[in-house]
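Working notes, beginning with the structure itself.
Apart from one protein chain that is not included, each protein chain of the complex appears where it belongs.
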Amino acid sequence: MINVTIWNEYIWEQQDELVNKIYPNGIHNCIKEFLEKDKELNIATVTMEEKDHGLTEAKLSETNVLIWWGHRAHNEVEDKIVDRVQRRVLEGMGLLILHSAHESKIFSRLIGTNGSIASYRETGEKERIWVCNPAHPIANGLNTYFEIEKEEMYSEPFQIPLPDETVFISWFEGGEVFRSGLCYRRGNGKIFYFRPGHQTFPVYYNSEVQKVISNSVHWANSEINSDSWKDNKIEISFIGILQVLPAVLVLHD
Amino acid sequence: MINVTIWNEYIWEQQDELVNKIYPNGIHNCIKEFLEKDKELNIATVTMEEKDHGLTEAKLSETNVLIWWGHRAHNEVEDKIVDRVQRRVLEGMGLLILHSAHESKIFSRLIGTNGSIASYRETGEKERIWVCNPAHPIANGLNTYFEIEKEEMYSEPFQIPLPDETVFISWFEGGEVFRSGLCYRRGNGKIFYFRPGHQTFPVYYNSEVQKVISNSVHWANSEINSDSWKDNKIEISFIGILQVLPAVLVLHD
Amino acid sequence: MINVTIWNEYIWEQQDELVNKIYPNGIHNCIKEFLEKDKELNIATVTMEEKDHGLTEAKLSETNVLIWWGHRAHNEVEDKIVDRVQRRVLEGMGLLILHSAHESKIFSRLIGTNGSIASYRETGEKERIWVCNPAHPIANGLNTYFEIEKEEMYSEPFQIPLPDETVFISWFEGGEVFRSGLCYRRGNGKIFYFRPGHQTFPVYYNSEVQKVISNSVHWANSEINSDSWKDNKIEISFIGILQVLPAVLVLHD
Partner (left out) sequence: MINVTIWNEYIWEQQDELVNKIYPNGIHNCIKEFLEKDKELNIATVTMEEKDHGLTEAKLSETNVLIWWGHRAHNEVEDKIVDRVQRRVLEGMGLLILHSAHESKIFSRLIGTNGSIASYRETGEKERIWVCNPAHPIANGLNTYFEIEKEEMYSEPFQIPLPDETVFISWFEGGEVFRSGLCYRRGNGKIFYFRPGHQTFPVYYNSEVQKVISNSVHWANSEINSDSWKDNKIEISFIGILQVLPAVLVLHD
């Protein structure tokens, strides 16, 4: 079983009528619903308003893959929780960063840049998402491209470091492109950024978007889920001339 | 001075009336003409029909940056010339791979895949080229994007290994995207793939295309231009217990 | 089941008394023997002297992971077989490149450089192999480092392009270092270079070397094992102004 935790700031759905109509139980519950068809997943949801934003040490330590949706309140996420999530990623927890979370504290923390984009446009235009690497597990079951009829546009330049892999690039009706599916590794943890998912369009009901999220949960799940950098026992046997020196080896923690 | 050699298979211009009208002196001479405004460049042109395709040992050994345009006759390029060009790239010669040369023997040789694309379409549609990294020297002087009014379309997936940098991504009017500006290093040499340049459209007269080619010549030029892997003198001083062993160190060549 | 094919040039073992004593049935059979403990593997061996060096279309098309050991006769491997192996890697076959095969035609073909090393020394010194990424599946079950008591030394600089991952770095008693475990992806295929394995030392009897080879067979095996770049059906729906143009889309093969 893979323990999946879906985090949502859960603001728009409670304040904006249009968003509430599309996602009456919140985006987190919409994602939970389609993921539940996968019997290998054990899924929980948490929201920002909970204590520790729902991300207690206990909750995180049992989470294998964390899904993150945030937009309006990036700055209200407490730094100590960002620290905690980062630590778990380094230990091996997978992390899916969705849509506007390209500017979340946790994504920025892990990539080292601010994840800024050049522009956006919320007219509900067509997005066509191209697969750059059809052999990638995250693209499994997709055609060469898939489409979202109505989406918000994001435009390059996207301020990110060199990704480990570029899985998707989006084409927008209005004339822009965007790197929409990007893999990073940090410590033991795998991170996947996936662009689609604006709150005013029913993007998470799209079957191909669902397939990508499901694939990436499996991809991001790691068998190694503890700090391997720490856990490895180091028993140094000194070599050569150093064998006669007083050994002053210090294990870092 | 940077010695630039422009290589062109030079077939379409001599056989196709339309192409001949656009590039009466060949694509190589069109590129030469606009590069000549740059007084730091010393420019020669060669074509496939010459002995050794114009790429003799002498010519290559004095070339700092080689520009490659080929389309119809990739397979007619002799393997021994491909070997020779590869060797010079490893020594530090820069290489610009233009347009359809994504399937040339030399590009494939250097990247290790076949550089295939999913599809192409020659209807003269609009291409909008987005800058992914505005800080890159090759993007110097460009806006966030530039446009080519009429171009051939290339579509992802583009079968390439992870590039060292992604500088440009193209948007096409018909609905496709393509990674259009890609950097690779091999040995001492720098390689830049730049997509635009179909023979039936006057792409090389576009001032921004010219700017990119000019920028990339400077970027690909390297001060280190010899086989540094070989030139470094190795004087091993054995250490520890090995000091008493008979030294059997062999320098590889 | 994973179909593994072990390729060996199989020359030293037949010509050199010392090597024959260590590997009486050839290095390929030594590797086969320890891999056979893994019941998920279905293992075959082939050698250079066979027709097509044992790498017929039929044999390769059923191989999931190919292991390659060569040293003395790199240049005697026919180019058409190198082409064939490369094509299968692009389709998704995994490839393990062992020891001196850093200079094999097939490795050079896939990485684009010549894979040269600065020097080597065959005195049977101690090699200590450090794990750079303890979270990597190939390092599974290893400590922070492991040792080979007697090995041939290889020295940096190692002329390779930026690897996708650096799993191991070797320390040698005589004072050198070498990147000993490197991952590359090309097309659908995964490639792992693993340094140890000189024919005059019993390296393939070392249990940690065996563990690494076993781990990397599993890592290199891919569920996607056909040319996904080709297999994806492309059904372009033209968009915008192009909808009224005569469609001239050509699928590349």
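Observations on the structure shown:
The first chain written gets the first letter, and so on, giving A, B and C; residue counts start at 1 in each chain.
In the analysis below, a residue touches a chain if its C-beta (ideal position, glycine included) is under 8 Å from a C-beta of that chain, and two chains touch if they have at least 3 such contacts.
None of the values given here were measured: they were computed from a predicted structure.
Touching the chain that is not shown, out of C:8, C:155, C:215 or C:228: C:155 (per the contact rule at the top). In the complete assembly, the contact with the undisplayed chain comes from B:188, out of B:63, B:108 or B:188. The missing chain lies against chain C, touching residues 118, 128, 130-134, 144, 155-158, 162, 164-166, 169-172, 175-177, 179, 239-241. In the full complex, chain B touches the omitted chain through residues 92, 126, 128, 131, 134-135, 137, 140, 143-144, 164, 173, 187-188, 222-224, 228-229, 231-235, 239-240. Residues of chain A in contact with the chain left out of this view: 86, 90, 109-114, 116-123, 125, 155, 157, 159, 161-162, 164, 173-176, 184-187, 229-230, 232, 234, 236-242, 245-252.
Following the convention adopted for this analysis, only the chains that are shown with their structure count from here on.
Counting the residue numbers that touch the partner chain, chain B and chain C have more than half of them in common. Counting only residues that touch two or more partner chains, chain C has 164, 173, 187, 229, 232, 234, 239-240.
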